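Sharing a structure with you now.
One protein chain is absent from this view; the other protein chains keep their places.
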Amino acid sequence: MPGSEFELDQKLPVGILGATGIVGQRMAALLEGHPWFELKVVGASNASVGKRYGNVKWRIDNPSFVPDAASRLEVVSCDLENFQNCAWVFSALDSSVAQEIEPRFQQAVIPIFTNSSAFRMDPTVPLIVPTANGLDFVKLLRTDPKGLLVANSNCTTSGIAVVLAAFVKAGLELDAVTIHSLQAVSGAGVSPGLSVMDIHDNVVPYISEEEPKIEEEIRKILGFDDLKVSASCNRVMVTDGHTVNLAVKFKSTLNKSLLVTKSKKALTDYSVGIKQLPTMPKTAIFLFDETTNDRPQPKLDRMREGGMCTSVGRLRECPVMDIKLTLLLHNTILGAAGSALLNAELAFSEGMIKA
Amino acid sequence: MPGSEFELDQKLPVGILGATGIVGQRMAALLEGHPWFELKVVGASNASVGKRYGNVKWRIDNPSFVPDAASRLEVVSCDLENFQNCAWVFSALDSSVAQEIEPRFQQAVIPIFTNSSAFRMDPTVPLIVPTANGLDFVKLLRTDPKGLLVANSNCTTSGIAVVLAAFVKAGLELDAVTIHSLQAVSGAGVSPGLSVMDIHDNVVPYISEEEPKIEEEIRKILGFDDLKVSASCNRVMVTDGHTVNLAVKFKSTLNKSLLVTKSKKALTDYSVGIKQLPTMPKTAIFLFDETTNDRPQPKLDRMREGGMCTSVGRLRECPVMDIKLTLLLHNTILGAAGSALLNAELAFSEGMIKA
Amino acid sequence: MPGSEFELDQKLPVGILGATGIVGQRMAALLEGHPWFELKVVGASNASVGKRYGNVKWRIDNPSFVPDAASRLEVVSCDLENFQNCAWVFSALDSSVAQEIEPRFQQAVIPIFTNSSAFRMDPTVPLIVPTANGLDFVKLLRTDPKGLLVANSNCTTSGIAVVLAAFVKAGLELDAVTIHSLQAVSGAGVSPGLSVMDIHDNVVPYISEEEPKIEEEIRKILGFDDLKVSASCNRVMVTDGHTVNLAVKFKSTLNKSLLVTKSKKALTDYSVGIKQLPTMPKTAIFLFDETTNDRPQPKLDRMREGGMCTSVGRLRECPVMDIKLTLLLHNTILGAAGSALLNAELAFSEGMIKA
Partner (left out) sequence: MPGSEFELDQKLPVGILGATGIVGQRMAALLEGHPWFELKVVGASNASVGKRYGNVKWRIDNPSFVPDAASRLEVVSCDLENFQNCAWVFSALDSSVAQEIEPRFQQAVIPIFTNSSAFRMDPTVPLIVPTANGLDFVKLLRTDPKGLLVANSNCTTSGIAVVLAAFVKAGLELDAVTIHSLQAVSGAGVSPGLSVMDIHDNVVPYISEEEPKIEEEIRKILGFDDLKVSASCNRVMVTDGHTVNLAVKFKSTLNKSLLVTKSKKALTDYSVGIKQLPTMPKTAIFLFDETTNDRPQPKLDRMREGGMCTSVGRLRECPVMDIKLTLLLHNTILGAAGSALLNAELAFSEGMIKA
């Protein structure tokens, strides 16, 4: 593995809870050929138990094929006993199910890297977007590594957190943030997910529970309890890739022109500050320069750096806030499966989870 | 005609400049069966001159048929002489062409109701969204009716202006406004318009010249030179109907909860204050109540009141501004052809343009 | 009512079984303002019972609003007792449910006009596409009007049956027919219907049970037991309107050029042969002439004559069969709700169902 000091005799066996949904399938796709981890157990609800994973309806189109090794696994229930031989599990469970199942794994001291929202706001659970606050996670691991249930954020939250973390790291203090999202349909899942009759030739200007999640998760990730955040979420007819119009007011007396310059520099200079890992993008943020005014676009930019990079464009003065920009993130990679995987790599590289 | 005092012996002959584009076709569709006006001349560029209007490629799908009477007209050039018998003309010309052609009609004292942006910001040209500042137009007509070149606004501007006018009318003073639009593809026209390869499965977070147009037009329509307006425009895969996430900060010391209540009342109580006219919607604003949280949607709401009504939903407190809401307008009806037509009805009903 | 000899003192009360699905909603929309019938009872499954019909999620977009009168009805269960005051009922039930419920109405001698496939192939049940074999229905009503359970056909079948009926009526004997359909998503319903993840940017070259239905229904409607019919069905990303590539081999020794001429004449000359009725299109078939080579198209042609007309274009020689053409029908109007309604009008106008 380039950039890593690890050489493993044998890959670590891992499992997925909720392996048949879109995020679970993404996890399986990302684990294909992973240098450290090997997918050994795929758990799902009773409807799928007993099927070969390769015969489950595949829902993502890039890649559009079930990973070869995973395709031969038999789907099992999400009962604890099926995962006893896993070094840890990834969870792509729905929140209501996760609420019940995830604590059982915690009690059995099987670490969980979860995409579910069930425990994100629990003060004992680290909420980590690794390319935003991955360093906080490292510090936590080194001081207080007990009871590993690590949550990554809501999909939309992820890219926003990365950009805001870059501002904070560059010394730009945040006063208020407005978020207007145009979210892809893969975020709505597939069982049944969105009916085509409801979204084709349409925009749905509401996503259940999404706005408060984003607002509170951003505050928790950045560690600013009093940050003013306003999120307005819209569903649009895009398969993958959430577009966000972000505006920021800084605690600063600098003029807007200077704040634009400093913001751009903050994004360009940004580095997460943690070691290189298999799923870590080379640059966590890609900034389009002034010669390009119509990017990022989901169709063209979502797969940048394997879907782990947050793309930013149109950073300019805002007549109402200080600056505004458009950012794009892959909602099921950076925004879900990829961050869960990178969190696991981080924990493993810190020695906190073992072979 | 219900609600009107007019009885005409004969309908007034009118023409359309730029009749083959999407807005020109909308104008023709709206003039079908109009109680006062009759479409007699359809002008277009040389590529279409000589064709029967019914053989021009029809671009709108609701209605999806060329109006019967109009279909028999022969397309002529936009030369002045072809429109000499028109009481006035509607212009759906591209801005660059309008720049040249529209002044010729003014010089010939043929009134023009134009959707083009060429002269919108000219201080001598009234910029009228009739369901927002129609009353200003009436006052102007009564005091200074000379040289009629009347512009309606940019499509996106229209619905926003209506909602803000309602707030102003209710005594809510505006301090700052943020606009995030999700705009339909019909707004990009068809010659060639957007290539499907560029917008399918995609969002384009930029529309050329759109943001400054919206910002300055809103100030002109409302008459507030110093209103802070920030617009961010996105193109999405919707045929017709622009969705706008709008947030407003008022000049007010009231708490946000009270401002929400007052804002809702302002929208519910709003009336334009002008007489009933054929193309005037019964209510200029439709407000979804609290029991509905996922509307307005373009697919379901764009044709409300024939496309002349601005639909509003999700009016709620904004953690950063005071209130936020989602509005929807039909971009080629309220936002273009319908407002041009209603402006003409208004001018005619005031006696300022004659048979 | 133009073209009808009826004058009713009072409209006939009718009900809909399965009123909340797409076809049920279409029925309600078509009954809005109907000159003879008045929708009085809307039945649905337990999930909707007790709701006001106006609060059920509306699924069609043209019109995009719940009919005003219907919106005030309360949804009831599909139990017989709720429909005792109806002159008859329309059924838009799923086949499995229809299998149980429809016989109860028959036993209670409440006529049913059903879009369900449950009893279509039952030899005692007339299978009627009124603009194809409506005259057969009239003859049947006059001779053997007992036990009215009248089925209209599968959506795709309808337009094909109309075109083939025109050929038969013109004396062109059919030897073999091939059908290749590109079907709209509204045909898949909405509970849950097609997930957007499965059809966006995709074609699904299979529709469960559709091909044998079409093949056998065409034989039954035309009355030719030995007609060779091959159907291949595909789902495409269109809201409404099924496009069909149809090829026909005639029992004829005429050359193909002549068969093209005769086929065109057959379509142009076609009349159903029954009296004018409210939902009857003025022409059952619209044929594009040689000057148009890219029609019919669902977006532009589906609403022709209120969705009750079958549009045909590109009629030409086929190098393998004799002739080939493209036809288009509105799958939830001609192909479902509209034909059920027209069947009821036909039965009523023949006096076989009473006020």
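By written order: A, B and C. Residues from 1 in each chain.
Quick note on the criterion: a contact is a pair of C-beta atoms (placed from the backbone, for glycine too) under 8 Å apart; a residue touches a chain by one contact, two chains touch by 3 or more.
None of the values given here were measured: they were computed from a predicted structure.
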The chain left out touches which of the shown chains?
A, B, C
Which residue among C:43, C:187, C:296 or C:338 touches the omitted chain?
C:296
If the hidden chain were put back, which of B:140, B:190 or B:227 would touch it?
B:190
Considering the whole complex, which of C:73, C:222, C:238 or C:337 touches the chain not shown?
C:238
Provide the residue numbers of chain C that touch the chain removed from this figure.
176-178, 180, 182, 200-206, 215, 228-230, 232, 234, 236-239, 243, 245, 247, 249, 293-300, 313-314, 318-321, 324, 326
At which residues does chain B meet the chain that is not included here?
22, 59, 61, 185-186, 190, 192-201, 237, 239
Positions on chain A where the hidden chain makes contact:
58, 61-65, 200-201, 299-304
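Here, only the chains that are shown with their structure count from here on.
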Longest centre-to-centre distance from chain C, chain (CA-based)
A
Nearest chain to the global Cα centroid?
B
Inter-centroid spacing, chain C versus chain B (mean Cα positions, whole Å):
39
Which residues belonging to chain C are in contact with no fewer than two other chains?
61, 200-201
